[in-house]
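Since the structure comes first, as structure tokens, the remarks are kept for the end.
As you look at this complex, bear in mind that one protein chain is not there, while each of the others sits in place.
Note that the chains are named A, B and C in the order they appear, and that numbering of residues resets to 1 at the start of each chain.
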Amino acid sequence: MISINQRAVTSEGKILSNRKIGAYHHIIIEIEGIAEGAKPGNFIAISVGGVESNMPLRRIFAIYRSKAQSKYGSIVEIIVAESGKGSAWLTRQIEGSTLYITGPLGTSFPIPADPINVAIIGGGYGAAPLFDLAETLKNKGCRVDALIGAATSAKIFAPLEGKRTVNSITITTEDGSAGKKGRITDVLEDLLKENQIELIYSCGPMGMLKAVHEIAERLSIAHQISVEESMACGIGICMTCVLPIRGDDGIVRMLRSCIDGPVIDGEKLIWSEGIPPETLGRHL
Amino acid sequence: MISINQRAVTSEGKILSNRKIGAYHHIIIEIEGIAEGAKPGNFIAISVGGVESNMPLRRIFAIYRSKAQSKYGSIVEIIVAESGKGSAWLTRQIEGSTLYITGPLGTSFPIPADPINVAIIGGGYGAAPLFDLAETLKNKGCRVDALIGAATSAKIFAPLEGKRTVNSITITTEDGSAGKKGRITDVLEDLLKENQIELIYSCGPMGMLKAVHEIAERLSIAHQISVEESMACGIGICMTCVLPIRGDDGIVRMLRSCIDGPVIDGEKLIWSEGIPPETLGRHL
Amino acid sequence: MSFDYSTSIAGSVFSNPIFTASGCAASGRELAQFFSLKELGAIVTKSIMLKARSGRDTPRMAETPSGMLNSIGLQGPGIDKFIEEDLSWLISSGAKVVVSIAGESVDEYGALARRLRGIKGISAIEVNISCPNVENRGQVFACHPASARAVIESVRINLGGEYPIIAKLSPDVTDITLIAEEVINAGADGLALINTLLGMVINPKTLKPHLGGKTGGLSGPAIRPVAVRTIFQVHAKFPKIPILGMGGVSSGSDALELIAAGASAVSIGTASFGDPYATIKIGKELQELLISHNFPSLADAVGIAHDR
Partner (left out) sequence: MSFDYSTSIAGSVFSNPIFTASGCAASGRELAQFFSLKELGAIVTKSIMLKARSGRDTPRMAETPSGMLNSIGLQGPGIDKFIEEDLSWLISSGAKVVVSIAGESVDEYGALARRLRGIKGISAIEVNISCPNVENRGQVFACHPASARAVIESVRINLGGEYPIIAKLSPDVTDITLIAEEVINAGADGLALINTLLGMVINPKTLKPHLGGKTGGLSGPAIRPVAVRTIFQVHAKFPKIPILGMGGVSSGSDALELIAAGASAVSIGTASFGDPYATIKIGKELQELLISHNFPSLADAVGIAHDR
């Protein structure tokens, strides 16, 4: 069993910039100790609501980019979609505000030893952690094709620098307001075949991950996914964030996606809804 | 029975200025509808902690000054002592912040029909509502002597404009850091006699009010007090803020200090601790 | 198509499902300067006792995280003065009125019920058998099936069927559905869920219990999950009994939670302390939410969480 990310620290950060891009907020945070240990796929946990908050739990955000030695010091960047109360609070915080953060947390995307052809597939803000990954892969000599989809153009996260790191980028929107009209899965199979993709990295809503996985499985392409489960702690102490995962011993266990994930081998995840019957310790 | 202040409105205000003076914060709020109906002695109730606050109850502050037609629009001013979490939050709010306020609430200081000699006696921030009162009294032709006390000089609230409205001002501090060393009651009797005071207005901690009342009673001087009881609602609907008060019918009832007060005739208040035995409906 | 926002509790019809909570609107008059009481589904009055009562020592309240404790102890003028001054004013204002009663004995509840007979303009009687702010917590009739039953029987007999009886229960019991069962069998037409939870705050400076009465009743958003659970449990077992839900509602979305769990109407308590207009705001928000969920009427949403 993998234990908590050994590089995690708890620290106080300061917002350097909070800008709206499309439907999202791009927040740059100056904070010591997190970028230093961060790898693509890791996430951070942020306290929300201030000193007299009625929200006791931290909120989880994938690291979009991080840099230990930028000209502003050690920085971490995130892409925030306003969803409920906590993310709404976050998007309202102005430059100079203090944030309490724990990170980097969770597993990171495994990097292939050899320069192979990979695809990064991002749904909505799920694209955020993939461009840093793309850069690492590029430096390894991989060919990287990107496929980014969302409901509408405002929800496509594909920053200019990101676009430069990849060999190609395909965009789909359900309403046709940007790129091809339709879903990621409408164009995925062609893209995988054309570019002879050997490994897929995907991040987005569970429905999308599942649809991608069906195609990956059919084409026998390895698939690393980053999942998004409700997390109360993010550090492995509460057991809320579990998913059924088959171990190397063949046994299915409910593993914590905050420490055994969020990056998981798509083949090991049991994709059915609920707790699968063969899970260790399943009751009744 | 007096009912809720008929001029009360609930409205959204904006902080125009928030400055530290001594141990207190002087906060000026632009808000429609409150100054219009406010009288000296009234208070306002302010929501604290922002949208995601863990503090469901409003905080109560005496109106220090208010002006319906200032050059900044309609304004209300308060003097805030940092006490617990809510007042601390308030002192941190910067210019431009929004505040949700209900007011003016409660009774006001009764103004004598004739120009008589009065004393205003304020303990700590209790002095805040008394200077506006003094101005009203001055305009009525009264002689006004002020006696302001606190533990230490930083807690003496006696603004320059305030000083100008009164005929004399005496200051006491327990540590001697300003004015006379000692308590209000050490100098009170002399002051009352010297100036032939006919009516006392006092506002401050209950212990001080009680000590002042003993002297007022002994000298047979009328005494209007402004009390500070814990209030959950401030508008008469919860029954938390009660005090034993003797009615004109001679019966003692637990009355709500938010609508039958905070300004109360000192003679009608039963000063004993707890619910007096003769109170209507006392149980056991 | 027009949306039907009305609700009914055992034959009494209300224009909308947002009521005040007993003890959180005094006798209605104080709120009347902020809005017309006719905008509310109903005013539920502060629980009234047979005789005048001064209540418990101060301090009577403590704020807690997203909640508050109160230990009012049922201060009030007694039923006669209440009827004469408060109730008559309320009825003449045109508001719908639910009168809440509390007694120290089974007989006292009966006597209260008799006093209320024949008054035109009362929509229902809420029988508070669950106030934790009494000197002897053994007096919380809702804590024990037999005493809960005895009170409701006494009220029913003495009321002579004039108004629907709503029994207000305490969440501080091992199995609230058992208490619900007893009071339904005893003739309660509806249930009010929930009264406050028994709590205590110790003052960190004096290290003594902060409240004059030591313990108090916990209300506010903090207790909402307990209210939702309780309403859900009781509605699952007694789907035909109307429930007046309450506990920590401060938005339309909160109210919808209680309705989906099984409440036919929702009382707003603590939220009115933080905002005198809370009931009005919540009423509007709830209506918008129900419409956006495509419910043709409020009634269609009641208990919907059980079917999905």
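Methods note: contacts are C-beta pairs under 8 Å (C-beta built on N, C-alpha and C of every residue); 3 or more make two chains touch, one makes a residue touch a chain.
Predicted model, so just to flag it, every value in this text is computed and none were measured.
Considering the complete complex, the chain that is not shown touches A, B, C. Between the chain not shown and the residues C:Ile91, C:Ile157 or C:Ile304, the one that touches is C:Ile304. Interface note: of C:Leu197, C:Ile243, C:Ala265 or C:Leu298, the residue touching the hidden chain in the full complex is C:Leu197.
Although one chain is not drawn, the whole complex shows that of A:Ile4, A:Ala23 or A:Ile116 it is A:Ile4 that touches it. Against the chain not shown here, chain B presents residues 54.
Touch with the hidden chain on the side of chain C covers residues 62, 64-67, 69, 143-144, 172-175, 197-202, 204, 206-209, 214-216, 218, 220-226, 228-229, 232, 248, 253, 256-257, 260-261, 289, 293, 301, 304-305, 308. Taking the whole complex into account, chain A touches the unshown chain at residues 3-4, 6, 8, 10, 47, 54-58, 100, 102, 229-230, 232-233, 235-243, 253-254, 259, 274-275, 279-284.
By our rule, only the chains that are shown with their structure count from here on.
Chain centres defined as mean CA positions place C nearest to the mean of all protein CA atoms. The mean-CA centres of chain A and chain B are about 56 angstrom from one another, to the nearest whole unit.
Work out the mean CA point of chain A and of chain C, and you get 47 Å between them. Centre-to-centre separation of chain B and chain C, using mean CA positions: 35 Å. Shared interface positions of chain A, i.e. residues touching 2 or more other chains, are given as 54. Shared interface positions of chain C, i.e. residues touching 2 or more other chains, are given as 65-66, 221.
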